[in-house]
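Omission of a single protein chain aside, the complex is shown with its protein chains in their original locations.
Right, chain A next:
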Amino acid sequence: QGCNTMTSRTSSPLYHPTMTDPDMGVKMRNQRLLITVIPHAMTGNDVIEWLIQKYNITEEEARHLGGLLVQYGYIYPLRDPRSLLLRSDDSPYRFQTPYFWTSSRWPASELDYAIYLAKKNIRKQGELVDYEKENYSILHKRINHTWDFVVMQAREQLRASKQRRKADRIVLECQEQAYWLINKPCVNMPLYYHYTTTILLRYYYYTTIIHRRALGRNRVKSSICLESFMKYSEQYLHHDPIMSGCLPSNPWISDDTSHWTINTDMVGTPTRLRVERWSFSFMELLNDSMGRREFMIYLEKEFSAENLCFWVACEDLRHGESSKIILKVEEVYKNFLAPGAARWVNIDSKTMERTLEGIKRPHRFIMDDAQMHIYFLMKKDSYPRYLKSELYKNMLAKAIVPQETKKSVFPFMRRQRHSSPSPAMVTQATEDDGKAKGAGPTGTSSTTNSQI
């Protein structure tokens, strides 16, 4: 997760251009391997010497670095290819070609490995070693549906390589062998990013569904959407403390917590900004526990308080404990939906029918339709009237606008920073009193609190 991120495609981190430079790089010479001459080989000793010189490091560090280069396959041994060590003697090594770098072909594909094993098998019977024979048979079963392709590719690649010079062919075989020694996939376990046909099918099938669904959706013109961002930012500009400051001062800057104390839940007189915010949207009113309280008072005057009570009870059902769902659904039905209920809510007949049917198999979202109906009823009807009411206007009129406290005359005299009671403690106290759990901490919007 999270690579180093200096732009995406770069070559292997271990590759240094000058290392293979004929003039400045490691001394390379032709090496005899059996009876064929391998060009551009070098001794282990040469590699270490070069690293010491170039990077001005100790022999120990050079051996370590060189050893890593072999382990990761950027340099491979010609003699004893299965021993991935850098020997500081005259053992011959070669630089791996970029095509076979681990970084070029990561992750190693099972299909590719199968082709390699098939090639080896075709070239000389019995050339596969034990674990290779095992892998071959596992792959033959696993990706059997691609086997025609595997065999075809193996034959084609062998045919193409027969057309090379013998020395080149041997070099290629060495390189390929070196690559697979290090990068062979673990065929016994599924690779994390392995693309089997089923995964690919699932992926394309899924994206087709997503695209189709997206094509079916109603989109809104950009001009309308973007205009709404402008309006929103403008409306909330003076409420944004970082943009416009806050009164009497920002507690983090002045060390004075007045701003928080004058905005608590239980404060006698709210601030003007706070009351103004209730008029921005119905959600703003409901999210502020004081706003919600005021709205309830208004609804009581209008004899429609049961709507808000119902909405609160539905919220409690939606976000409450799973174990209490059945109980809560019963309560809601008894208080709000049953014929002759004490606080009967007026929902349209279709929604009522659907809800009553659903109550037979109660779950957390069973009241969603009814809740939404009542929510929009309040939003379209009661809420706008509340904003025009005497109750709200009076609230706005008597709301306070605190004086701005300028920064202290003696800024170097830091105020004492007082701690505040932890919400956990407040709750513990109210719990002891036997009141409802989850009483809001100082100055918050309310959570699922059935008491208003």
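Following the convention adopted for this analysis, a residue touches a chain if its C-beta (ideal position, glycine included) is under 8 Å from a C-beta of that chain, and two chains touch if they have at least 3 such contacts; residues count from 1.
Quick note on the criterion: contacts and distances are computed from a predicted model.
Participant: Missing chain, UniProt name, options "General transcription and DNA repair factor IIH subunit TFB4", "Dynein intermediate chain 2, axonemal", "G protein subunit beta 5" or "Gap junction protein": which is it?
Facilitator: Hidden chain identified via UniProt as "G protein subunit beta 5".
Participant: From the list A:Arg63, A:Lys120, A:His259 or A:Arg292, which touches the chain that is not on show?
Facilitator: A:His259
Participant: Can you tell me which of A:Lys124, A:Lys221 or A:Lys388 touches the chain that was removed from the display?
Facilitator: Selected residue, touching the omitted chain: A:Lys221.
Participant: Give the residue, chosen from A:Pro241, A:Gly358 or A:Pro402, that touches the chain omitted from the document.
Facilitator: Answer from the full complex: A:Pro241 touches the omitted chain.
Participant: To test your reading of the contact rule: which positions on chain A touch the chain that is missing from view?
Facilitator: Interface with the chain not displayed, on the chain A side: 1-3, 5-9, 20, 22, 39-40, 94-99, 101, 104-106, 109, 111-112, 143, 145-146, 148-150, 153, 156-157, 159-160, 164, 167-168, 171-172, 175, 195, 197, 200-201, 203-208, 210-215, 217, 219-230, 232-237, 239-243, 246, 250-253, 257, 259-260, 263, 281-283, 315, 318-323, 364-365, 368, 372, 375, 417-420, 422-428, 437-445, 447-448.
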